[in-house]
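Only one protein chain is missing from this complex, and each of the others stays in its spot.
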Amino acid sequence: MRRILSLLLVVLMIFGLAACASDSTTPAPVEPIAGSETPAPAPSGSTAKTVLNVWSFTDEVPKMIEKYLEMHPDFAEKYEIKTTIIATTDGAYQPALDQALSGGGKDGPDIFTAEAAFVLKYSQGDGSQFAASYNDLGIDVSNKIKDADIAQYTVDIGTNGNGDVVALGYQATGGAFIYRRSIANDVWGTEDPAEVGKIVGPGWDKFFKAAADLKAKGYGIISGDGDLWHPVENSSKLPWVVDGKLVIDPEREAFLDLSKQLKDNNYHNDTQDWQDAWFADMKDAGAKKTLGYFGPAWLINYVMAGNSGDTAGDWAVTEPPVGFFWGGTWVFGSASSEKKEAVGEIIEWITLDTSEQGLQYMWANGTLNGEGGTKDTVASGKVMSISNGELEFLGGQDMFDVFIPANQFANGKNLTQYDETINMYWRDQVRAYTSGAKSREAALKDFKQMVADNLDLIVE
Amino acid sequence: MSKTRKKRGILFRVVAYTVCLLLAILSVLPFWIMFVNATRDTFQIQQDAISLIPSSHLMSNIKILLGKTFDPIKGLKNSMIVSTASTILTIYFSALTAYALVAYNWKLRKPFFTFILAVMMIPAQVSVIGFYQFMYKIGMTNNFMALILPAMAVPAAVFFMRQFMIVSLPLELVEASRIDGASEFYTFNKIVLPIMKPAMATQAIFTFVSSWNSLFLPLVLLTDSDKYTMPIMVSLLRGDIYKTEYGAVYLGLALTVLPLFVAYFLLSKYIIEGVALGGVKG
Partner (left out) sequence: MKRRKNVSYAKYGYIFSLPFILAFLIFSLYPTIYTAVLGFTDYKGLAATSWSFLDNPFDNFISVFNNGSFRQSLVNTFIIWIVNFTPQILLALVLTAWFTSRRNKLRGKGLFKVLFYLPNIITAASIAILFYSLFGYPVSPVNSLLMKLGIVDGPVFFLVNKAYARGIVSFIQFWMWYGYTMIILTSGVLGINPEIYEAGEIDGATGIQAFFYITLPNLKTILLYVLITSMIGGLNMFDIPKLFMQGGPDNSTLTTSVFIYNQAFSGSYLYNRAAAASMIMFLIIAIFSAILFFLMRDKGEIQIQKEAKLLKKERARLAKSQEAM
């Protein structure tokens, strides 16, 4: 008994230490059952701040809001933010967010974000009842959009069935081909973006011809088939679902063959995007060196720059074989939020403020956290026209020269609210087919089966 | 005695030790790899995921880990509250229920034991949909009580305690205590519980470990990041998809195991000695 008591003591001590170390405002574990569903009453003490719950799948938006608080001390006096960040890896973000949104109350999100792969769910689909219209947040949205010259697809995607804008993005996510200068030089004797663009495209035939050139010299063209998927996915005409029915666009179906061709000819390192080996290829840590990646400006700054190691500065961007866009973050205010005015202020600053103190200007020019930060293409045409996209990482190239024209390929027409889930099933089947585990027909059949089994959709 | 018997004994030892050593290595290796990787940086891990030699990046990994929204202290605290409370409830109430089954002759005793055997078969996952909806309706999502209180009724633990009591609890002691005029509740707390120590410790390890590691229910019930338990945090660790810091991920994994290590080795005496469980069924 003494032994057990002493153990309990140790446990309690560890627990006590932990309790001391963490902030004292954490609520006690035992909460009154009744009333926890209703929002907490506003704190009466003058020092207590109102908490804004922010849900996101990366730390981008939470960091922006921190910056906003820093720049607006009077706002920061009244409000503090509590962030919940859950990555979209393994599809974990949506279920958690959905539960929090339907749970509501004081733990419910006030501001939340969604990615292109599932933004429609919250702007137009099953989750649209959770989104507050920007007008209700006190934003003069239609005039501001005109004034800032926001990219049309951003607005289209963020507009709900009643024609109200409920979400806007701050990025423009037209894609480019991001390649290694030294490898291009070694294989084709040029590293000039205009020249390399003509070698790898336009069209997949030229791209595969380039891959053969690279193979002869012992290089791969891309890291894995996932790199090819994003151009294919977002250059297709039809979305996965039309009128509640599953549709496989021919362009997307052709991905099976493109992927197989890459694998059979050993044109890549056969990695999976977002896995160890894929990141490793950014700094030449893979089986063979690879020429490049497909991606929008955000891929350069938020993924490649941090993972590239010694290869930084050896990169350049050029026109991709087919135009595409990939990703983007849309910002929502919650319909059930009790703090709509504050939410509106923050959202307006992120999505519609075109001044040099606005988020988008700092975001485009990399000055959000002081000079020399990461740059990105942004949604406001007005801001883009006064911004500079030269990057050390790209050997001084102005990436906006490539990305601004690329943004014309961005549209919301081929998106659905199910994209994240359906893409996961599709990529699994393509992987099974290319690795030789099953036939093309079987892969297509099993893909349809997966969709039918797990989603409330009609599959023919 | 005979030579063949001696030879057989040696052979047995060789086989037994070889198997045991292999299994022991298999048990320790993953922990070792985890701790070593916690000291390596992302580049080293990407080059070669497994190494047996520690590197020098522990401090930078700590920095990266704390720079994320990962808050190990909060996670440890939450897990500690849930697991400790669940464990105490489980061992105390299983012992109490088992005592009711062993020490008293009541009419419904046999049916009740059959009932416990039967409900042992209801897996928690089967009722999770209903449990979630129920907790949601009464506003107990994001409340640790929803995870702790069910620990009062763990049929498998009752069964375990009962089998132990049958072998190890001399009912004479209970009688003696009664003659001394002690109340039944007092007798249970002061005389029966100390005898139950080995079984309680063993069961405490099992309960604590499974509660500490449980993911399914907390994942469904907790949406407030301040209330996340350690396994939820770990499952989200791979999360920062823009830049995966593997060294920091492994460090986070290692942190989740450390408290369990402490608790486990403190109680390991009972694993070594073992507890005697009776074979009587009903």
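Letters A and B name the chains as they come in the text, with residue numbers starting at 1 for each one.
Just so we're on the same page, a contact is a pair of C-beta atoms (placed from the backbone, for glycine too) under 8 Å apart; a residue touches a chain by one contact, two chains touch by 3 or more.
Quantities reported herein were computed from a predicted structural model and do not represent experimental measurements.
When the full complex is examined, the chain removed from view is found to touch A, B. In the complete assembly, the contact with the undisplayed chain comes from B:Ile271, out of B:Leu58, B:Ile73 or B:Ile271.
Among A:Asp59, A:Asp149 or A:Asp276, the one in contact with the hidden chain is A:Asp276. Listed here are the subunit A residues that touch the chain not shown: 90-91, 94-95, 98-99, 101-102, 126-127, 129-130, 269-271, 275-277, 280, 286-287, 418, 421, 424, 428-429, 431-432, 435, 437-438, 446, 449-450, 452-457. The chain not shown here touches subunit B at positions 9, 12-13, 16-17, 20, 23-24, 26-28, 30-31, 33-34, 48-50, 93-94, 96-97, 99-101, 103-109, 112, 119-131, 133-134, 149-150, 152-153, 155-156, 158-160, 163-164, 167, 172, 175, 184, 188, 202, 205-206, 209, 212-213, 215-216, 220, 230-231, 234-235, 237-238, 249, 253, 256-257, 260-261, 264-265, 268, 271-282.
Going forward, only the chains that are shown with their structure count from here on.
Chain centres here are Cα averages; for subunit A and subunit B they lie 38 Å apart. Interface residues of subunit B facing subunit A in the complex, by the touch rule stated above, are 42-43, 45-47, 49, 68-69, 71, 73-74, 76-77, 80-81, 84-85, 88, 136, 138-145, 148, 193-194, 197, 200-201, 204, 220, 223-226, 235-236, 238-244, 246, 259, 262-263, 266-267, 269. Put simply, subunit A touches subunit B in their complex at residues 1, 3-4, 6-8, 10-12, 14-15, 18-19, 21-22, 26-27, 29-31, 33-37, 58-59, 82-90, 92, 96, 99-100, 103, 107, 274, 276-277, 279-280, 283, 285, 302-303, 306-307, 309.
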